[in-house]
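Every protein chain but one is kept in place in this view of the complex.
Here the chain labels run A, B and C in written order, and each chain numbers its own residues starting at 1.
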Amino acid sequence: MSVVVPAAQSLPAPLTRMASPRRLLLRRMLRSRSFLIGGGIVVFVALVAIFAPGLAPFDPDRIGAGKRLAAPGAKFLLGTDEFGRDILSRVIFGARYTLYIGLVAVGIGLLCGVVIGATAAYAGGWFGGLLMRTIDLLYTFPDVLIALGLVAFLGPNLTNAMIAVGISAIPYYARVTYGVVLSERQKPYVDAAQVVGAGHLRVVVRHLMPNVLPPMIVVASLGFSAAVLSAAALSFLGLGAQPPTPEWGLMLSTGRNYITRDPWLVIGPGVAIFITVMAFNLFGDGVRDLLDPRQRQRTQ
Amino acid sequence: MSAGTPRPALILDGLRKEFPHRRSLFGKAEAPVRAVDDVSFFVQPGETLGLVGESGCGKSTLARLIMRMMAPTSGSVLVDGQRVDTLLPSEVLAYRRKVQMIFQDPYASLNPRIRAGDLIAEPLLIHGLAKGAARAARVRELADQVGLAASSLTRFPHEFSGGQRQRIAIARALAVSPRIVVADEPVSALDVSVRAQVLNLMADLQAERGLSYLFISHDIGTVAYLSQRVAVMYLGAIVEIGPARDVLRRPRHPYTRLLLEAVPVAHPRLKSRRREVLRGEVPSAANIRDACRFAPRCPMATERCHIEVPQPRTLDGDRLVACHFAEDTPDLPKGLAA
Amino acid sequence: MPVATDLLDIQDLTVTFGGGSSRVTALHGVSFDLRKGETLALVGESGSGKSLTALSIMGLLPPEGHVAGGRVMLGSEDLLTQSRRDLVRTRGSRVSMVFQEPMTSLNPVLTVGRQLTEGLEFHRGATRAAAKARALDLLKLVGLTQPERRMRQYPHQLSGGMRQRVMIAMALACEPDLIIADEPTTALDVSIQAQIIDLMLDIKERLGTAILLITHDLGVVAEMADRIAVLYAGHVIEIAESLTLFDTPRHPYTEGLLAAVPRLDVLVAGTTARVRLAELPGSVPSPADRTNGCPFTPRCPIATARCAAEMPPMTPLDAAHSVACWERAP
Partner (left out) sequence: MTRFILRRLFTALITLIISSFLVCMLIHLIPGDPVAMMMAQNSSPTPEQLAAMRHMLGLDLPLWQQYFHYVGRLLTGDMGRSIFGSEPVGKLLLERLPNTFALAFAGLAIAIGFGMPLGFFAAYKKGSWADSALMAFAVAGVSVPNFWLGLMLVLLFSMTLGWLPVAGEDWRSMILPAVTLGVTYMAIIARMTRSAMIEVFSEDFIRTARAKGLPESIVMFRHALRPAMISVVTIIGVVFGYLMGGAVVVENVFSWNGLGRLAIQAINYRDYPLIQGFILLFATIIVVMSVLLDIAYAWLDPRISVQ
């Protein structure tokens, strides 16, 4: 349509008043509950992971630190497992594995996904179309299934599980990147940049990147929680981390054998996964709300 | 610049752009859409050529072809006698210094994450036109010329009003000192009271710099204000082209006439209740047969119009009209022709 | 003073947006009246509050908006204090509305026929058959060919102009006293715009329906309006008969606005090379810019200190022409 309606004919835009965008963003950050709670827990988990050796009361791998399957008490806040190891210490060290797995998996997925999605969106044409058709197709298959298939053939261990989880998420990242880049690429400011003489590299780095990156933070955060869940599921199924690694999914897997007698074996690590995943989900939701206040208004 | 008629700044020669119809596996192959169909005209140095047409007539595609944002199916664009579509990659930058563009929507055509000053500086940087302090000085000078305060240059586009944003876009286009500016609906996204500012600015800059404008708009009033000559486009083709006042006073193509009658004139004394209305709606450009493309809506159409493509003919000395019966087109009703 | 023939009388309508520190007043005591069978144009640019006025009358303000005061009298009832139930009964039957975007204003998953008949069935208790017969008549009235076929079609199968005709038919369904048309031609091409203007003029003549026309396009106003109210930043600043307003505008904003639009007739008639357009400096204020004075002051060529401090009231110059300006109507 070449007939353009003068902007904002319908409603006044009192809510988009931008005296100082940075201050406004800060104010919105402080007001967003999802962002604060999610971000807070993420930081907390990260700190726990970093300072695990200082925080953990025991060596997580020390067999016989206490009696086997001791109930929670003053010395062992979460009790001990079937080898007498301190569960709290194992949960604390588990945070390291979880963040590590998440980072590696998201790193693999994001890197490949962004490259594929951005290439398809920027190149366009039959090549981009074909690439995205393939990705769409892979996207219909659940990530767990893809990861499972890969681990089955690569062999079950933590490294392969991370790689498999990362690969299984590529379609997700590629699709989102494709959508984001395509919508940005079609905006007139890209045409305008080309018209003043900007080359492809300049258009991508100077013009597209700053607009594509913020939504990708959301994607990475939500992807992180999915990766943590998938990796824990693989470990739970015995296809990821192998004993005696203090990995939360694996701890649940071994703990379930004692569930009748000693349910705390499955409570600690389970709550840890749950809280961590939720934190990344909240954080991602929160960032999305901050980036798109209109969306926030609508979905609040 | 020898004596006699100067060489046109911009020439379009038989320009054509077809979009292939997407052919699906189970669909029939359809004829391609002729978005721009054999368009030829020129723009003189220092002149404004206004290009008028309704949505979907191909005027924006034409702008994109001139700006090398897409390749023509056939025909060519010539600037300084040089074909634009066959430029080597190394020559494209030089071309961009000659021809610049102003976009329709200043809300979308400025990158929201780049400051105004950096937006204006970007062409200088890309073309290596000024460095360091000289660049900053040049940016301030450009800002001043388009009426932007130097203190506002550190702000982001969304902190400006629509009119100011379009000033940024103009400064950016002028940074490389082009000779030709293609303006695609530069004021239609702006508030009515702000449009005159931008139109006057464009007129002033033209007078100062001897710019040539290709001014594209759906609004005949705006076109008439800025243009020496007017071209009317319908379904991909130019149906009439000539001196602005003549075309608007005494349109020779029935489409031009009906379009002028359809435009509401901003004075109640001139409202013409009994006017002849342009019937129907613009058909799809995919269904053009070898005939006059306006025939299905034309009150004057005869059998000939449905079987023979009217070739542009010279009328009244400097007018080109693509109509078999251009001489028979009735004049505008009294009030309108003024 | 409301006269007996008054159909709609709006007094001091004030609308705010948001709450707390971000509360913004979008309409500042808007007053005007509309007589039976009359076309009144509300003219204004972005942020002037013209669409909000329409939505307030219809009780369709978005959730962030609140009517903070005033009255909207339709006949003897105040629409603002009507019960929810009565409001629903008024909408669509006594007052109906045509929106700007015919593309998005029709439900994509319901047939044209369904969308036309449902109002009749609800408001008039018409049977399916009766509603259908009436819908066919309406489609013919708005100049659509093959009405039976149109009834079965979905909006995406119609062109933009046809959709706007359907919108108008829907608005006419229950024979309302008043149609509010919010930028009814803005999204349309010039040739379609002319068709829709003619249709609305024709309908007004044949059915005597009053029209509240909301637009920023002075051309459309000149073609359609009997009287014009000019809005600026949430204030009505001038009201006059159409001819008077175009010939002798009194408010500096109205003057500036009229002078800033390129007039085809003037351009064509002109003998000099180029008429320079008169410019209004500055830009339209945002509703968040608060001032106690006249909001036009920063752009006004004749502003005084008083203008910045105090908003002038609407002052009658004669029986049909009022203006809010300290300098022009002290």
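Quick notes on this one:
By definition in this document, a contact is a pair of C-beta atoms (placed from the backbone, for glycine too) under 8 Å apart; a residue touches a chain by one contact, two chains touch by 3 or more.
Everything quoted here is computed from the prediction, not taken from an experiment.
Touching the chain that is not shown, out of C:Ile10, C:Val30 or C:Leu106: C:Leu106 (per the contact rule at the top).
Even with one chain removed from view, subunit A keeps its contact list with that chain: residues 133-134, 137, 139-145, 148-156, 225, 229, 232-233, 236-239, 249, 252, 256, 259-260, 263, 266, 269-270, 273-274, 277-278, 281-282, 285, 298-300.
One chain is missing from the display, and on subunit C it is touched by residues 58, 60, 88-93, 96-97, 99, 101, 104-111, 118-119, 122-123, 153-154, 156-157, 167, 170, 173.
FYI, only the chains that are shown with their structure count from here on.
Subunit A and subunit C have centres, each the mean of its CA atoms, that are 49 Å apart.
Subunit B and subunit C have Cα centroids separated by 32 Å. Residues of subunit C found to touch two or more other chains are 45-46, 189, 216. Counting partner chains per residue, subunit B shows two or more touched chains at residues 54-55, 162, 191-192, 218. Interface residues of subunit C facing subunit B in the complex, by the touch rule stated above, are 45-46, 159-162, 189-195, 197-198, 201, 216-223, 225, 242-243, 246, 253, 256-269, 274-281, 283-284. Of all residues in subunit B, those touching subunit A in their complex are 53-56, 59-60, 64, 67, 69, 92-93, 96-97, 100-101, 103-105, 107-114, 122-123, 126-127, 156, 158-159, 162, 169, 172-173, 175-176, 185, 188-192, 218. On the subunit A side of its complex with subunit B, the touching residues are 1-4, 6-7, 16, 18, 21, 187-189, 191-198, 202, 206-207, 210-211.
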